[in-house]
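Heads up: the structure comes next, in structure tokens.
Every protein chain except one is present and positioned as in the full complex.
Naming follows writing order (A and B), and every chain is counted from residue 1.
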Amino acid sequence: MFIGTEKLTHTYMPGTPFATKALHDISFNFKQGDFALIIGPSGSGKSTLIQHLNGLLKPTSGQVVFEGKNISSDKQELLRLRKRIGMVFQMPEEQFFSETVFDEVAFAPRNQGFDDNEVENKVIEALKKSGLDPDELRMRHPFQLSAGQKRLVAIAAVLSLNPEVLILDEPTVALDTAYRKNLFDLLTGLNHKEGLTIIISTHHLDEAAALANRVLVLKQGELAMFGPAAEVFGRREELYNLGLALPPVTEIMHGLAEKGMPVKTSVYTLQEARQAINEVKRRDRS
Amino acid sequence: MTRSITLGQYIPGQSFIHRLNPRLKILILVLILVLLFLLETFGALLASLATALAMFVLAGIPFSYLMRGLRPIFYIAFFALIIYFFFTSGGVVLLRIGFITVESEGVEQGLFIVARLVALVLFSLLVTLTTTPLSLTHGMGYFLKPLRYVGLPTEEVAMIMAVALRFIPTLMEESQRLMRAQLARGADFETGSIFRKAGNMVPLIVPLFVSAFRRADELAMAMEARGYRIGARRTRMHEDIITFKDWGALALVLVLVALVWVLSL
Partner (left out) sequence: MAAQPSTIIEAKDVDFYYPGGEDADSSALSGINLTVKQGEYLALVGPNGSGKTTFLKLLNALLIPTHGQVLVKGISTEVESTLPEVRRACGMIFQNPDNQLVATTVEEDIAFGLENLALPPEEIRNRVFKTATLLGLEKLLRQPPHLLSGGEKQRVAIAGVLVMEPECILMDEPTAMLDPAGRCDVLNTVRELNRNRNIAVIHVTHFPEEAAGANRVVVLNEGKLAADGAPVEVMTDLQFLHGLGLQGTTAVELAALLRQDSFPLPPQILYNRELVDSLCSLGQKS
């Protein structure tokens, strides 16, 4: 097992009259190199679940597993773990506190105790990996960047640790279409070229659906579905009942299929849809 | 996510105590606190403790809340007992350990003080558990009203308090999230000297302030868009009406205080 949980249960404020069960008996595992999605309506426990994966929250019962081992609660080990499992929070630009982009990105490597030279290398590398120009941006004030650039700087601030797993909580929230596409292109690149394992928690499937190979669905703190993307997305009705919408293009394909067109429905991008429809036309002719 | 954190300590309910006018509730609490200080016999104190407990039952407050409310004074009570037990002399010697003695006078006084403390806390708790923080601030705001004549904008202060109350849970959630986000980036909020610790808080405090100011800005805009104007006359959805019942409760407590006073003379 690369990264996952075993019978994970999490209760907020246990032992008080306010105790609420946020997660119940969750077991799953993602493989190295996966592009995984954790989806579910808001309040289903997505954020709580991913915060367990790098030890920010401790399970009330059950285990979090990384590389076959239960993650420990030892402070030093947790620090090492968080270096390997990077986590980008929702609206990460709201964490900015430095006066330059450089310092912002350098925060994590500095915390890990690297010397100035190494820090500089890591910052420049992280900015490049995030698709940003280090020379242009390093001395800029992070608050003065565009919304899309801010988000990328926030991701660079985590990539500067060279993590093997990158977890992102709702990475595209409040970004418009162009920025969203840009961000997903970046994540695809990191996944393919750098072999980074990517785990995204989201309720916005439009861009993510096409990229994912493994999907976990949460419903009120319980595991509703888990499996290869094609299998989970095939259960359209169930997703719909959970208030989750497949990408509009997939809906179009389902619409065509319902009207009797023999078209493939596991289609998540415009180009795939175009191909699938053309294929039907070719078959018709022959 | 701190969905479960309720604002203040308020427990919703429809009991007589819940529905008492907040202004009078505060006034009555003050009177009861005075009363507790006037009481001089164990019997009277136990009676008031019993009254407090009965009122908790009437208000439908679970026992667990009562215990939670008492937890903060546990240590104070404990130390008070130790000090009285071991350092007050008089009466019969009850226990002798080496040269330390526990005498009956000390035990009596210790228990009396603790019982009074518990009663004070219980009655105060009763008020905070049965009154929304908003009514509580409005109630207290009422007693601040005379300050208007020395130039304090009491209406605006009340609005500020109400908005602050509204945003406490939001900001608490936010600071928790920020803390975890910076922890994920390897931040350390625990080790080091006090100065180092203070320095380490920068990644927490700066974003929290930035966000608070942004929120304030947006909120001000939203309030303005909804027609709020400083200094303009406003009304309130829930009028602060003092009913016959409220006066009755106040009168009852006044009689009690007077009675105790007279009896103790």
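In this section, a contact is a pair of C-beta atoms (placed from the backbone, for glycine too) under 8 Å apart; a residue touches a chain by one contact, two chains touch by 3 or more.
This structure is a prediction, so every number in the text was calculated from the model and none was measured.
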Discussion item. Could you tell me which displayed chains border the chain that was left out of the figure?
Written reply: A, B
Fill in: Of B:L31, B:L81, B:M140 or B:L165, the one touching the omitted chain in the full complex
B:L165
Worksheet item: Of A:M1, A:L79, A:I124 or A:A245, which one is in contact with the hidden chain?
Response: A:A245
Discussion item. From the list A:S73, A:N117 or A:S146, pick the residue that touches the absent chain.
Written reply: A:S146
Worksheet entry | Those residues of chain B which, in the complete complex, touch the missing chain | 3, 6-7, 12, 132-134, 162-163, 165-166, 169-170, 173, 214-215, 218-219, 221-229, 232-239
Worksheet item: Which residue numbers on chain A touch the omitted chain?
Response: 41-43, 144, 146-147, 173-174, 176-178, 203-204, 243-245, 247-249, 251-252, 255-256, 259-261, 270-271, 273-274, 277-278, 280-281, 284-285
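In this section, only the chains that are shown with their structure count from here on.
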Fill in: Chain centre separation (chain A, chain B; CA means) in Å
43
Worksheet item: How about chain A: which of its residues touch chain B in the complex?
Response: 12-13, 16-20, 22, 43, 47-48, 51, 54, 56-57, 79, 82-83, 86-87, 89-90, 92, 94-97, 107-108, 111-112, 143, 157-158, 161
Fill in: chain A contact footprint on chain B (complex, rising order)
1-6, 62, 64-65, 68, 177-178, 180-188, 202-203, 205-207, 210-211
